[in-house]
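Worksheet for the structure shown next.
For this depiction, one protein chain was excluded, whereas all remaining protein chains were kept in their positions.
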Amino acid sequence: MSGKDFTEHILHYRNIFIYLLIGTALTVGASYMDFNVSNSIAGAVFVGLTIATVKGYLVAANFMHLNSEKKLIHWILLLTVFFLGLLLLIPLLWDINLISNY
Amino acid sequence: MFESLGNISNYLGMPMGSSSHSQSIDFMIGWVHWLMIVLFVGWGIYLIITVIKFNAKANPKANHKGVTSHISQYAEIGVIVFEAFLLIGLSIPLYSQLKTTLPTDDDILEIRVVAQQFAWNIHYPGADGQFGTTDIYLVDEESNRIGLKRDGYGTDDIVAINQMHLPVDQQVLIHLSSKDVIHSFSLPEMRVKQDAVPGMTIPIYFTPTMTSSEFMTKIQGTAREGKGYEIACAQLCGNSHYRMKGYVTVETDAEFNAWLEEEAEYLEDEDDDDW
Amino acid sequence: MSDSHHEESFWRKYIFSTDHKVIGIQYGVTALLFLFFGFSLMMVMRWQLAFPDTAVPFVGGLIKWLADLNGFASDGNLPADLYNAFGAMHGTIMIFLGVVPLVVGAFGNYLVPLQIGAVDMAFPKLNMSSYWVYFIGGVIMFASFFLPGGAANSGWTSYPPLSDIATTGQTYWLLGMVFLITSSLLGSINIIVTIVQLRAPGLTWMRLPFFIWSQFVTSFLLVLAFPPLEAAGIFQLMDRVFHTSFFLPTGLVVGGEILNVSGGGSPLLWQHLFWFLAHPEVYVLILPGMGIIAEILTNNTRKPIWGYKSLVYSSAFLGFMSFLVWAHHMFLTGMGQGMSVFFQTTTMIISVPSVIILSCFMLSLWGGSIRFNTPMLFALGWIPMFGIGGLTGLPLGLSTPDIHLHDTYYVIGHFHYVVAPGTIFAIFAGIYYWFPKITGKMLNETMGKIHFYTSFIFMNGIFWPMFIQGLAGVSRRLADGGTSYAHAQDVLNWNAVMSYSAWLLALAQIPFIINLILTLKKEREANPDPNPWKATTIEWTDTTSPPLGHGNFEKVPTAHRGPYEYSVPGEDSDFTPQSQN
Partner (left out) sequence: MEIPYNVELREDTGLYNSKLGIWLFLASEVMLFGGLFSAYILLRTGAPVWPPIGEHGSITHLLTETIPHATFNTVILILSSVTMVMAWMSLRMKDLGKFKLYLGTTIVCAIIFLVVKYFEYSHKIHEGFVPSHDTYMALYFTLTGLHGVHILGGIVVLAYFFGPGLKMWDVEPQRFTNRIEIVGLYWHFVDLVWIFLFPTLYLLN
C-alpha cells in the first residue's frame, strides 16, 4: 500500500468516528423524545434499535473491515445471524402462542 | 379399515384407555408404529440378505459401482409422504382438538389443580360454581395449602389433597398451576399429560368415560389388580417425585354429587372450630 | 522434521504436550474413564430400580459412606436423594464428559490432521488448553459428589425452579458446565480452522473423507449452539449466588415458606436456552459416530460409500435443521397450536436426512465383499440399533403421541438406542479400527468378537423393555422404578430384566478392557504394517503406525482422488490410496 492509501484510510476512519458520535447523540436525544405511539415506548425502542443497528453496521463494516472480508467469513456470519434471529424471535413468538393465554 | 389398521395400538401395551379421546391418541401411536415397523422390517430383511450374500467368501471381488437402481429414493419419498400424512392428517388436527380448542359449554366441570412438592391440591368451586381468590400470604401447609380466601366465592370452595373426584361422561376443564417447581400432571389411562409450570395456569380438558368401579373389574387378574386411577407426576420435582401421586375416582353423577355434599358438610363442621 | 527433533522433557511430551496425537490420547483415556464412571453410577441405580430400598451388594458400604457424607440416610441402599444425584450425573457425565470428549476431543483431534494430511491442528497451544479446561470441568463435576447435599440432582436438564433451589452441588454443576462449554468451543474452533486451512494440496472439499465432514458439521454445531447454554448457565449462577430471579416467577411457595425473591422471571426461558443447545448436542453425539461408521463400512466392504454427495449434503442439512427443532422437548409446557405445528413439522423434516444417511450406509453394503472383523461387526450392529433409536424418535416428534409418551421410559429407550448401542458402538468400532494406527498393534480379534456379540445382546436386553414400560406410561426419573404407581405394576417385572442385562453388559466389557491391557503390554513388531486394513485414506497410507511425533508426515501428502477408491476396475489392488498418483 502506498502512503496515499494510508491517508485515505485514516480520513475514512475519522469520518466513521464522527458518524458514530452523531449516532450516539441521536440515540440519547431520541430517548428523551415522545414518539406518540399510544402510551407505549414501542416507537422509542424502534428508533433506538435502528440507530444502534446502523452504528453496529458502521463498526462491523469499517473497523472490522467486513465489507472487504472474504466470502467464507460472510457465510459464517450469515449463518450466525440467522440462528441469532431464531434465538431472539422464537421465545417471543412462543410467549404469544401459549395455551395459557386463554 | 382405517380404524382397524390403527388397532395395532391394542398390542402396544398402553394402559386401558378410559377417556373419550384415548382411542384417537392410541390410533395415532398405532399409525406411527406402522411406519416404524415397515421401515425396520423392510430394511432389516434387506440387511440380513446383503450381509449373507456379499460376505467376502461368497463375493471375493467387490463391485465398484454398487447399487444403481432408484428403489431407495422411492422408499425415501414413501417415508416423506407417510410422515406428511401423520403430521397433517393426524397429529396437527388432533393436537389442536385435544390441547388448544378450549371447550365453551356451560355444562362443564371446572376444577383447579395446584401442584406442589409432593402433592396434588384439587380445588372445586363449590355450590356457587365460582372459585374463591387465593393469596400466597395465606398459605399454610397445615390448614390452607393453596392460600384460599374463605370469603365471598371462596366460602364454599372444596379443597381436597390428592383426592380427585370426577363424574363420568362429563367434560372436565382443569386449570393447572404449581406452587413451587415444575410438575407434570399425568393420567396415563386417560392419555392426559400436562406440565404444571409455576407462574402459568394451563388448561387441560378431557372426558372420562369409565367409572373407577368398572375399571377395577376390568383389571382383575392383572398385576395391578385393586389399584385404580391415579394422578402421576411425570416431571422430576425433587426427592419424593417418585411417590408424588393423587387418587382419582371417576363415578356416576349421583355419587359425585354425594361426595361434593359430604365435603361441603365437612367444611362447615371444620369452620366452627378453625375459622 | 525428524532431524530437527530434540529431546523433550516428560512434561512437555506427555502432560502439556501440544501434539494433537498426544492430546487426542489424553482426551480418549480421560473420557473412557469418565464413561466407565458414568456406567458405574448407572449400575448402582439399576440395583435400586430392580430391588428398591435393599442394600446394594459389593458397594453398599461405599454408598452408605457417600450418603453419610452428603447427609442422607442409607443402610447401604440408594436413597432417593442419591438416586436423583446419580441420575443427573450419569446423564451429564455420559454426554459432556464421556461421549463428546471422545468423539470430538479424542477421535477428532487424533484423526482430523492425519486424514487431511496436516502437520498438526491449526492452534496447538489452544488445543492443549482445551484439554486442560475440560479436565478442570471434570474435576469440578467429580468433586461435587462429596459436597453436603451431594451432586446436582435436578436431572441433566437442570430445570429451574427446582435447580435454582437445589443444594450446592448444582452450583458446582454450573461451574463445571462453564468449563466444559469453553473447552468444547476452543476445540471446535480449532477443528474448523484446521479443516478449512490445513487440507493437503489436492484435497478438495468433495475429496474429504466423510469423517472429516461429520467433524466439520459437528464443530459448527458446537460453536453456535453452546453459547446460549453458557448464557443460561450464567443466569442460573446469578439466580443461585446473587438470588436474582431470571427463572423464578413471582409468588413461589416452597415447603410452606414464601420464596424470598423478587420474582418476574420465567422457568421456560431456561428450557429454551437449554434445548437450543441440547438438541444440536444430540447430533454432536451421533454425527462423528456416523463418520466413523462410514469409514469402517467402506473399508470392509471394499467399495466406495454409496451416495457420497447425498451423505455430505444430508449431514450439512441435518446440522442446519438441528437448530430449528429444539422445542420438541417442550411440547407439554403449554405451547399453542402455532408453535406446535412449527416444531413438529421441522422435527419430521429433520428425520429425512437421517433416513437418507442410513439408507446410503445400507446400500453401500450391496455388491461389497464384506469382511467381518470386529470394527465391521460393531458398524453393522450400529445400523439397526441407530435405526431403532431414530425410528422411535418419530412418535416423540409428533406432538400428539408425545402427550402420552413424554417423560416416560419410551424417551429413555429412544435416546439410549441412539447413544448407547448407537454412539457407544461407533466409538468401540472406531477404537478397534484405529488402535493399530495409534499403537502399531492390532487388538485381539477373538476377544473383540466376544465383546461385540455379548454387548449387542445385553444392550438390547437393557433398552428394549424400556419401550414396553414407556408405552405403559411409566415415568422416568422414578427412584423406585415405578413401584409406587398403579399403572406401572403390569410392567414392573421388566425392571429386573433390564438390570441384569446392565450388569451382564458390564461383564461384557471385561474382554475389551483385558484386550486393551494385553495388547498395550505386548511387544511391538519391529516394522508394523502401517496399513493393516488396506485402507485408502491419508492417515493410513502416508505415515507410519504410530505416526511420527511432531509433524506427522515425512513429506506433505498430496491428494489425487476421492477418499474411497476401493476395487476400482482395472487397478491391480482392490484399494487405491488417495495420495497415489
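By letter and in written order, the chains are A, B and C; residue numbering begins at 1 in each of them.
Definition applied: a residue touches a chain if its C-beta (ideal position, glycine included) is under 8 Å from a C-beta of that chain, and two chains touch if they have at least 3 such contacts.
Not measured: the values here are computed from a predicted model.
Student: Taking the complete complex into account, which shown chains does the hidden chain touch?
Tutor: Within the full complex, the chain not displayed touches A, C.
Student: Which residue among C:S266, C:S322, C:T408 or C:S484 touches the omitted chain?
Tutor: That would be C:S266, which touches the missing chain.
Student: Just checking the interface: what residues of chain A touch the absent partner chain?
Tutor: Against the left-out chain, chain A lists 1, 3, 6, 9-10, 13-14, 16-17, 20-21, 24, 27-28, 30-31, 41, 44-45, 48-49, 51-52, 55-56, 59-60, 63-64, 70, 72-73, 76-77, 79-81, 83-84, 87-88, 91-92, 95.
Student: Could you pull out which residues of chain C are in touch with the chain that's been left out?
Tutor: Residues 1, 4, 119-120, 122-124, 185, 189-190, 192-193, 196-198, 223-232, 234-235, 238, 242-246, 261-262, 264-266, 269, 272-273, 276, 550-551 of chain C touch the chain absent from view.
One rule holds for everything that comes next: only the chains that are shown with their structure count from here on.
Student: Taking each chain's centre as the mean position of its Cα atoms, how many Å separate chain A from chain B?
Tutor: Going by mean C-alpha positions, chain A sits 46 Å from chain B.
Student: For chain B, what residues touch not just one other chain but two or more?
Tutor: Each of 99-100, 200, 202 in chain B touches at least two other chains.
Student: Give me the residues of chain A that touch two or more other chains.
Tutor: Those would be 98-100.
Student: Would you tell me which residues of chain A are touching chain B in their complex?
Tutor: 98-100, 102
Student: Mind pulling up the chain C residues that touch chain B in the complex?
Tutor: Result: residues 80-81, 84, 153-155, 159-162, 165, 249-256, 258-259, 266-268, 301-304, 306, 332-334, 336-337, 340-341, 344-345, 348, 351-352, 355-356, 358-359, 362-372, 380, 383-384, 387-388, 391-392, 394-395, 398-401, 403-408, 468, 471-473, 475-480, 482, 484-487, 489-493, 566-569, 574 of chain C touch chain B.
Student: Across the complex, what residues on chain C touch chain A?
Tutor: Of all residues in chain C, those touching chain A are 196, 220, 224, 228, 268-269, 272, 276, 323-324, 327, 334-339.
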